[in-house]
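Removed: one protein chain of the complex. Kept in place: all other protein chains.
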Amino acid sequence: MPRQEIDLPHRLEYLSILDENGQVDTSLEPDIPAELLLKLHRAMVLGRRFDERMLTLQRQGRIGTFAPIKGQEASQIGAVAVLSSQDWLVPAFRETAAEIWRGKPMENVLLLFSGYNEGGQIDDALRNLPIAIPVGSQPLHAVGLGYGIKYHKKQEVVMTFFGDGATSEGDVHEALNFAGVFQVPVIFVCQNNHWAISIPRGKQTRAKTLAQKALGYGIPGMAVDGNDILAMVAAAKEAVERARSGGGPTFIEAITYRMSVHTTADDPKRYRTDEEVQEWVKRDPIVRFETYLGSKGLLTEEAAKAVDEEVRAEVKAAEERWAKRIEGPLDPITMFDGAFAELPPHLVSQREELKRELEAQKREAHHG
Amino acid sequence: MPRQEIDLPHRLEYLSILDENGQVDTSLEPDIPAELLLKLHRAMVLGRRFDERMLTLQRQGRIGTFAPIKGQEASQIGAVAVLSSQDWLVPAFRETAAEIWRGKPMENVLLLFSGYNEGGQIDDALRNLPIAIPVGSQPLHAVGLGYGIKYHKKQEVVMTFFGDGATSEGDVHEALNFAGVFQVPVIFVCQNNHWAISIPRGKQTRAKTLAQKALGYGIPGMAVDGNDILAMVAAAKEAVERARSGGGPTFIEAITYRMSVHTTADDPKRYRTDEEVQEWVKRDPIVRFETYLGSKGLLTEEAAKAVDEEVRAEVKAAEERWAKRIEGPLDPITMFDGAFAELPPHLVSQREELKRELEAQKREAHHG
Amino acid sequence: MAKMTMVQALNLALRQEMAKDERVIVLGEDVGLDGGVFRVTEGLIQEFGEERVIDTPLAESGIAGMSIGMAVYGLRPVCEMQFSGFSYYALHQMEAHAARLRWRSGGRFSVPMVLRCPYGGGVRALEHHSESREIYWAHTPGLKMVIPSTPRNARALLVSAIRDPDPVVFYEPKASYRAFREEVPEEEETFPLGTSVVAREGKDVTIITYGAMLRPTLEAAEQLKEKDGIEAEVIDLLTLMPLDDALFTASARKTGRVVVVHEAPRTYGAGAELVARLVEKSFLYLEAPVKRVTGFDIVIPLYQREMEYLPGVFRIAEAVRETLRF
Partner (left out) sequence: MAKMTMVQALNLALRQEMAKDERVIVLGEDVGLDGGVFRVTEGLIQEFGEERVIDTPLAESGIAGMSIGMAVYGLRPVCEMQFSGFSYYALHQMEAHAARLRWRSGGRFSVPMVLRCPYGGGVRALEHHSESREIYWAHTPGLKMVIPSTPRNARALLVSAIRDPDPVVFYEPKASYRAFREEVPEEEETFPLGTSVVAREGKDVTIITYGAMLRPTLEAAEQLKEKDGIEAEVIDLLTLMPLDDALFTASARKTGRVVVVHEAPRTYGAGAELVARLVEKSFLYLEAPVKRVTGFDIVIPLYQREMEYLPGVFRIAEAVRETLRF
């Protein structure tokens, strides 16, 4: 048996359906009802507008640092669009549009990024995990959820997101490997937005694609044009169907671009050219989708404008709800909430300490 | 650009030259001088005999737990045989034969496994790192050494070993990824001995081969019959030459078998069949190499016997040197040695504490 | 009641909890057919099957991270780190997520998991197999940290840890795994986390300890009684977080003199916190400085010298005498 080529069990494919000019490959065009197409469009626009508004609020000092999603609307919405409400979302920290699609109130996003722990509160009806800031740490939780689903023989699936940078973390490797071994119903969506803060994709790994990393775990991998919502929906649908029918995990590399800053604390001028950004402006996921919808007669210019206005009003209403929520005085004592199911004695007494301090401070402020 | 197959940059090959019956594929047979062939043989036999002796010493309670190498002699010796003394070895904990080839005194091995820190001492002339017990942690050190080599524009290379189980650890992933990105002269030798304690290779990862994991990092990977010393030499030579000439890292999966216990604390009867072990006994790396050497007229039965006797004498001599080393009384105070380049005040005083305690204990033993 | 080793008692706890509650799942390296390298999970896979007794790939962060997801889903994962020396691979998962998900999600999610780790020296093991670094966990907000000392309390505490609604790090003193046996009732027993016990009563001095150090401490107390007529009260902490400071401060108020014993390195070790609590709560009662009898601030040496590193009966007794001489 001399130098024998080893057969690899999975083909690696790249999927693109709607190109940057809005031209569709009709042989691959997924059969999506008009209503859903419009819903997807609306969610993408909402994501974009909310992002813009948050940037303004941040620049005004009304909220703190956050990670804008601009340019990644299709890769997020296209992926979560195929989930049911019984499925699980395990986000990183740049999936605001996906979280909103999955029912997260925008005012909670604002609360969180304006420094209120209340913003992290997850509604009982939602199967979204909170955002996970430590890069690459959350896909393992998706694997555990997937195990629970399998164990209880449920039909649910889990979708977890992470970035190109996250693929370097050991935890992501462990998650993919565990997922392969336990054949859990988990869809790993790697949003390759070409940058991890200042580190370009090419310095993150020497692998030609991120999708090929799936081969090391014996699970199907796929590269998808992440700015093409039709391709994202098609790829995610395939993966979700496989997972739901017991076929195990899938790794999807959604090739997209971070059109904005890494976070509002970041200055991308230090490390990337404006030309590069301009190249990707041409590939804007919303623009091309609108062209497509237009060519299908589903969206007129006025209708698009109407959507935009509705969405702005929605953002504004959320902002007002948020403003109301933070109107009253802060209660710092709530910082002890949720530390444990039941507060142990030392925390009860530390909470008392804080209470006394706050009262003393108030007295002092009052008297002199 | 519809569903397009992605070209992967590296072929994956399986290399085998000398089969389990000692038959050689002459088209691939490496050109190894007779002298070196005999040296390789001798090192393998030494590895086997020393291992057996350690097992006896352990069963007699004269040394503690250790990890036997039986069956993995070719995958170790074949790999390190191509290194020069200026190259670096970064072992895991089951490369005793490789360490001895690289100059580690057998008495140091015995010292270490009989619980003396002195056994960890590395001779100034050697470029071997000490064994690393935390699974998968050491390949990163190899990457760092490789970076140093590249930085100082040296011709050295680094070879690091780890097991099939280790491929699941995040640290191994990070090491392979860093190695790809920084193109360091590091050869990763994964000794796939089919077991990680009780976990069979098939439960460690769903990937068909471990070698294919290299694809995820954009580095060349290769699967090799690890019980075939000719194939190991050939594969390692190719990898070392590539690394030395600036071609970067290589991942070698050496497919071998742990013929003995995991460690002397382990009972493999709990989790694997004797039939499986017997299958691998047929593939013994020493037996087939002796057949090959015999067929080449390089090793007669008597010569083999002579080697065996020499080697036993060598082991015995090492054992005697070890016995001598541990003859005198222990000096527990040395436990503070090497904590820092210079002992800080609190450790000086803790050392004094221990000294006083030991003296007081001695006095008490004396008096009462 | 049967006399059991701690390993058997822990096995009993797992077996009974698994039989009672199908949400309880055991996972880790070699916990299945092999029964765990210390055999704590022996026989479980035969009784409960591969779905509930999971042999995982070799990845500690993976095991902890997967357990977190399982716990969020509603399971009760009990995961084993093969040795505490490898548990630090999982610290970031426990710190960043297990310890925080309840808080972060406003109570929506919780992480009722147990991270079991054999810890400590004295078993002639290899490097990395003898550490005591309980502080990494005990200092981490959001985690509970339990360290049993005998078969019976190990069993009861493990049951309570499994039922606890929050993540518990459970350090098992492997030097006590098979060193002695104790009667352990077949019927269910629990023991409230966060509660310490008086392991021996006395009036002259208080010795506070936990885990494997309980045995040499009790032996030292016995010697002190016999040789010196000193009556030492021994407090067994059992839980390091939350810390039951009521019991040991009460004892200190009674005796006025305190010695703390642990095998972990001294500086920033658990003993420091005990001293600080004593100073905060019983300052005026302390008649002598509190002595710390601990491991040294160095890596525990290989086995030929580990007994000189670890606090032993002699060191403990001497410290008590010195404290009484003050």
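To keep things simple, chains are lettered A, B and C as they appear, and every chain counts its residues starting from 1.
The rule we apply is simple: a contact is a pair of C-beta atoms (placed from the backbone, for glycine too) under 8 Å apart; a residue touches a chain by one contact, two chains touch by 3 or more.
Predicted model only: the values in this text are computed from it and were never measured.
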{"item": "Where the missing chain makes contact, among the chains that are shown", "value": "A, B, C"}
{"item": "Option from B:Phe50, B:Phe162 or B:Phe178 whose C-beta touches the chain left out", "value": "B:Phe178"}
{"item": "Touch criterion as defined above, residue of B:Phe66, B:Trp101 or B:Tyr147 at the omitted chain", "value": "B:Tyr147"}
{"item": "Residue in contact with the excluded chain [from C:Leu33, C:Ala179, C:Ala250 or C:Val299]", "value": "C:Val299"}
{"item": "Residue of A:Ala166, A:Met222, A:Ile255 or A:Val311 touching the missing chain in the full complex", "value": "A:Ala166"}
{"item": "Contact partner of the left-out chain, one of B:Leu40, B:Ala132 or B:Leu215", "value": "B:Ala132"}
{"item": "Those residues of chain B which, in the complete complex, touch the missing chain", "value": "90, 117-118, 120-124, 129-130, 132, 134, 137-138, 140-149, 151, 170-171, 174-175, 177-178, 181-182, 337-342, 344-347"}
{"item": "Contact set of chain A toward the excluded chain (per top definition)", "value": "64-65, 112, 114-117, 119, 133-136, 165-166, 168-170, 196-199, 203-205, 265-266, 270-271, 330, 332, 334-336, 339, 346-347, 350-351, 354, 357-358, 360-361, 364"}
{"item": "Hidden partner chain, residues of chain C it touches", "value": "85-86, 88-89, 91-92, 95-96, 99-100, 103-104, 127-128, 133, 135-136, 138-142, 241, 243, 264-265, 267-273, 275-276, 279-280, 283, 286, 288-292, 297-299"}
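The criterion applied here is as follows: only the chains that are shown with their structure count from here on.
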{"item": "Winner on C-beta contact pairs when A-C is weighed against B-C", "value": "A-C"}
{"item": "Geometric centre distance via CA averages, chain B-chain A, whole Å", "value": "43"}
{"item": "Chain A-chain C separation of Cα centroids, rounded to whole Å", "value": "40"}
{"item": "Geometric centre distance via CA averages, chain C-chain B, whole Å", "value": "35"}
{"item": "Multi-chain contact sites of chain A, meaning residues that touch two or more partners", "value": "170-171, 174, 177, 181"}
{"item": "Sequence positions of chain C contacting 2 or more other chains", "value": "57, 59, 61-62"}
